[in-house]
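Removed: one protein chain of the complex. Kept in place: all other protein chains.
Then we have subunit A:
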Amino acid sequence: MPTYELALVFRQLPRTELISVIKRTAEAILDKGGIIRKLENLGTRALPHKLSEHGVVHRTGTHFTIAFDSAPTQISDLKEEFGRDIDIVRRYVFKVEEPLDHKCTLHEELLPPAYRKDVQELIDIAKRKQKPKYNYNSGLDYYPFQK
């Protein structure tokens, strides 16, 4: 089962109700056969812009993330279920990816265009696409085709 992260924005709620919403969402994941790895509260704050959801205008919200393992087939069901919840303003599920170990390629990208690998590939493609052309220096003293 792949690990997913569920990013939720709850509407402004008193503490007791907030707890019940979190319990509700967590139980929904568990009911679908998921495993919860981490719960993280990012706090209540003003949203970057006002937005209307479920017919109400929201200006503040509580950010909360849940990391969980679940079957990929259950994700759409979970999204649909959270979409129906009035207390959830935004829900967003994505796969958790370990940061790739990569080497900086800046020094290659700063080379003059003719030395860059991607540009060289483009030139190769252009060469391959060119039509065969009659060579006027072929040793014949006449043009062998109809003009």
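One rule holds for everything that comes next: contacts are C-beta pairs under 8 Å (C-beta built on N, C-alpha and C of every residue); 3 or more make two chains touch, one makes a residue touch a chain; residues count from 1.
Going forward, contacts and distances are computed from a predicted model.
Entry comment: the absent subunit's protein name, as recorded by UniProt, is "28S ribosomal protein S18c, mitochondrial", drawn from "Exoribonuclease phosphorolytic domain-containing protein", "Chromosome transmission fidelity protein 8", "Ubiquinol-cytochrome C reductase hinge domain-containing protein" or "28S ribosomal protein S18c, mitochondrial".
Residue A:107 is the one among A:15, A:84 or A:107 that touches the chain missing from this view.
Among A:1, A:19 or A:42, the one in contact with the hidden chain is A:42. Not every partner is drawn; the one left out touches subunit A at residues 7, 9, 42, 47-49, 51, 61, 63, 89-90, 92, 94, 99-100, 102-107, 109-110, 112.
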